[in-house]
Each structure stands twice: as structure tokens, then as C-alpha cells.
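Complex shown without one protein chain; remaining protein chains in place.
Note that the chains take the letters A and B in the order they are written out, and that residue 1 is the start of every chain.
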Amino acid sequence: MGYIAEGVVTALKLLVRGDPETYSAVFTTLRASSISILASLVIGIPLGFLLGYYNFPGKRQIRALVDTLLALPTVVVGLVVYALITRRGPLGGLGLLFTIPGISVAQTILILPIVISLTATAISNLDIRFKRTVMTLGADRRRTAITALYESRYGVLAAAVAAYGRAIGEVGVSMMIGGNIKWHTRTITTAIALETGKGQFAMGIALGLILLLLAFIINWILQIMKRKT
Amino acid sequence: MYTSAVFEIKNLKRQYGQGFLLDIPSLVIERGKSYGFVGPNGSGKSTLLRMLAFIDEPDEGTIRYHGNDSMGERGYVTEDRTIRVSVTMLLQEPYLLKRSVFENVAYGLRTRGMRRGLRERVYESLNMIGLNPETFSHRKWSELSGGESQRVALAARLALKPDVLILDEPTASVDRVSAHLIKEAIKVVRKNYMSTLLIASHDLVWLHEVSDEILRMHEGLIMGSEEDNFITGPWSLEDDGLWSTTLHDGQQIRALKPPSPTSIALLNTVSTIVTTERPDHLSAQNILAGRLMHIYTFENSERVKLDIQVANLSLNATVTRAAVRALGLMPGLDVWVVFKASSLQWQ
Partner (left out) sequence: MKRFLLTAFVFLFVGFLALCVLAPVTLFAKNPVLRMATTTSTDNTGLLDILAPVFQKDTGIELQWVAVGTGKALALGQNCDVDILMVHAPDAERKFVNDGFGVDRKEFMYNDFIIIGPKSDPARIAGKSVQEALTRIESSSAPFASRGDDSGTNKLEISLWKSSGFSIPDRESWYIQTGQGMIATIIIAEERDAYTLTDRGTYIKYEANKSGNPPLTILVEGDTSLLNQYSVIAINPERCPSAQYELAIQFVDWITSDKTQQLIGDFKLLGKQLFTPNAE
């Protein structure tokens, strides 16, 4: 128990003094995750919209598939992505392994199902009355679709926030693809894994506290979004 | 092709499971008139209105709008905005978009590309349903009560200044104050604009005040006009050759031979005579005791409709205002309803 308290104290010191290793990890996490959330939103929101809004043969099966992918284990994603971007793999020429963009690519694959699924849910939760109302006020098919997306904005935002939280907190993919290289691809989570592995609990706790803080902020925003839906 | 008919419906059918939800061989809605629709829940009122609003489509049949066949090439009419923007419908349950009151009312206008005069139009509509634009414009959809929401929804429709305004139970889900304001607003619309109104409502008093004609719906069919009473069987043959059905208090209604023992008889309200004393020595076979429940007046008309409860049956009689005055008729009065056996026509 003693070293938890000791850890917390050291943690605060590291944070307040602006310890470069600590802040490098934070910055790397934010960089990698922000790119992946942007990519997953750009790809995922349109796909989620199509999945939720239109009816087509196989819709239920695709929806079930996406929902299954929600539970994709990070190590599986890590393995697959490694196999793709290793020098000997098909995408080896891109030189993505052990880089932040590489982590972002893998994280994007990981959180894309979240964005797609939650967006589709938000869209399909629209009342039948929505369509009738908007149509009777004169909207054509295109306008109705655009308005539908705007009407679901809180649900979609909640999807984005949930995905961001997942990206920030994941370690498997960041470790396998990023390589945990100091100053370059060491994220908060991989740093925690490393430091606790070395027995450096103070550093681990410090980073853990920051991660918790980030998680709280994100979750708080999520709550605000949810209340509006 | 100019025609005074706004809607011409032919052989309109809508499936529901095995049978039909709606089956309307023919119906004409004329421009500038207002029509009331009455009937129990599930009689098809909402579905019919939605089809006339072009937000739902029939399985069979045609709807001609202003003489034009509204069924486009794809068989899906709702894409032609030029049709739809002139017809608008207020849904039964209050529903607003997730934005401010102002934006809700402005939505339809913005969709049409209106920019100048937008604010004035929105404010005008809000005033019509009794909401102060200054205080209400910025309120969010989540901050309104059910009644206020419905009023805003109505304002959004009124702002479009539509040719046809369709209202499905506009006061069913709202509080009394809102209901009153909505009803008053519709009366104003009817008076000041040449809109064609189609209104479904359970509020019969208001409906009579606001409609030129009332259509009764029952199980997907339009049962004549409101001018008819329905009398259901079963009918059995009496000794004297006439057929009769018995009411809950033992009174009997007598008619000529029905097509089948379970047929429904129609009794025109004009053929129905009302007296305050039981008459004797009449050729009419039907003299029934009942109680006068309601008196419905029509604006600018000598016509008055009486709603009389005879045992378990509700019978309407059309009389003149003069008659009401002469007989001193008022709700609660015990009266007699008189009509001939041959007045009953078979459905």
C-alpha cells in the first residue's frame, strides 16, 4: 500500500515539474489518437449513416457484422496490421511500422466499428415522425437525409467521444505497431506497461492519473451529449 | 385543366394483413372547403390523411391533385416537391426538430429557399398560435410543453401558407389552453385564407363549427356522409311482415326486408323527426323514446343537428333553428324520435 501513496506523490511531482518523458508520452498519445479519431469519423460517419438510414438486402447481416467487430481484441488487430505493414508484408513499402501514423492506422481500424455502429444506431433511432414531419414541410430525399444526420448530431458526437476514449486507452495495438520507442512512439499506455514492468510504479501511476483525467474529461463531455439526445 | 376539385380519389386501397385498411371507391375534395373526418381509432382516418398529404402511399388506386395524376413515374409521389409544398399535415403527436422554436418554424421556409422576410413570416405564424415571438423564438425544443410543441408545429405549417392544410387530431394530445388556441387559430385560417382544410378530430362541437362537410369513417370505409345514422342488426322477421331489431331497453326498430339479417341500415338525419310529446295515430312504425344530448349549430346556416340517445343508440336528426326555438329544445330533454320503416335504407 505504501508504494501507491509514494507513487501518487511522485506522480504529482512529475506532472508539476513538467517532466519531459511524461509529457512526451502524453503528447504522443494525443497525436496518435487525434489522427485516428479524425480518420475514423471521416470514414465511419458516412458509412454509419448509410447503414442506419437506408434499407437494403443484407442490412441486418452487415449490422451484425459491425457489432461483432466492436468486440475485436486489440491484439488481433495488432497482429493483422503488423502482418500488413511489416517490411515483408504487402504494405511494407509505406514504412508505417514503429511510427505514429502506423499506430493511428491500427487504432483507426480498431475504433471504426464503434463510430459506424453508434452512428447507425443514432440514425435509426429517429422517429418515423421525423421523416413525416420533414417531408410534409417540403423536404425532398436529399434534404431529408441531411436533416436526419443533423437531427442525430448528439448521438453521433457521443459515438466520436466514445471512440476517442477507446483509442486513448488502448495499449495492445500501440505496443505492437508503435514499438514503444522512447520520445517517438511511447504513448501513455505503453509507457505505463513499460514502467510497471520495470517496477517503476511512480511513473506508472503518474501516467495513469493523466490517463484517468483524460478519460474523465471525455466521459464528462459524453454525458453532456447524452443528455441532449 | 382547371377543376375545382383539389383531390380526386379513385379506388384507393391500402392493405393491412389479410384485409384492407382502407377501401375508398371514390372521393372528391373541393377547393376552399373544409372537411371534418370522424370515426373511431383504427378506422383509417390518419392513413387517408397521410396519403392526401403525400407522405404515405396507397397500395392501389389513384389520387389526382389539381387534375394531375400525382403518381409519378416511379410510383412514388413524394419526390415532387412542388406538389408537396402546397399540402402540409400536422401530425397527431407533437413533434419538433431538435432545434430552436424559430428554426422549427423556419425549416419549411428555408427549404424553399426563402431568405428575405423569413423573420416576419415566422413571427407572424407564432403570433397566430398565441406564442410571443420575442420570448419564444430562442427556446429549445426540449424546453417546451406538449401543448406548446404542438402549437409550434402548427405554426411551422401555417408559415408555409399552404393550399391544403391537413390536421390529424390536432388537439388530442395537448392541454386545454393549447387546444383552445389551436382551435381558434384554425378558425382564423378558415376565415382569412382560401385554404382547403381536412381535419380529423374527436371534438365534435369544434368540428362542426369549422367544417363544411363531415365524413364518417368506419373500418376503412367512408360511410356516406355524416347525414346518415347507422343502425346495426341483427334483424329478425316479425309476424306482421316487417323486420325488427331490439335495443337494450327493449324498444324495437322496424324496417323493410334487409339483404341479410346482419345488414346495417342507414337512416338519413333529415328523415328523422323529433317531438317533445309521444304522438299517436301515426303511420310511422318507429316511435322511440330517448334523451336529447347535444345540439350542434352550423355557422351561417339554419341547419341544426340534434344528437339524441335512444337506449344504446345515438341518433342524429337535422332540424331547423326555428324548430329548436319552437319546441324549446335543450340538452337533457326527454324527446321522441319518429321515422318510417321505409326510411331505413340498406348499406
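The criterion applied here is as follows: a residue touches a chain if its C-beta (ideal position, glycine included) is under 8 Å from a C-beta of that chain, and two chains touch if they have at least 3 such contacts.
Predicted, not measured: the structure shown is a model, and the values here were computed from it.
Colleague: Missing chain touches which shown chains?
Modeller: Output: missing chain touches A.
Colleague: From the list A:L97, A:L149, A:A162 or A:L211, which touches the chain that is not on show?
Modeller: A:L97
Colleague: Among A:V8, A:L30, A:L72 or A:A145, which residue is in touch with the absent chain?
Modeller: A:L30
Colleague: With the missing chain put back, one of A:L15, A:L72 or A:I221 would touch it. Which one?
Modeller: From the options A:L15, A:L72 or A:I221, the contact with the absent chain belongs to A:I221.
Colleague: Hey, which chain A residues sit against the chain that's not shown?
Modeller: So the residues of chain A touching the missing chain come out as 30-31, 34-35, 38, 86-89, 92, 95, 97-98, 100-101, 179-182, 184, 197-200, 217, 221, 224.
Note that in this section only the chains that are shown with their structure count from here on.
Colleague: Between chain A and chain B, tell me the centre distance in angstrom, where each centre is the average of that chain's C-alpha atoms.
Modeller: Comparing mean C-alpha positions, chain B is 54 Å from chain A.
Colleague: Looking at the complex, which residues from chain B come into contact with chain A?
Modeller: It comes out as residues 50, 53-55, 78-79, 81, 84-85, 87-89, 91, 93, 95, 97-98, 107-108, 111-112, 142, 153, 156-157, 160.
Colleague: Under the touch definition given earlier, write down the residues of chain A that touch chain B in their complex.
Modeller: 127, 129-141, 143, 147, 151, 153-154, 228
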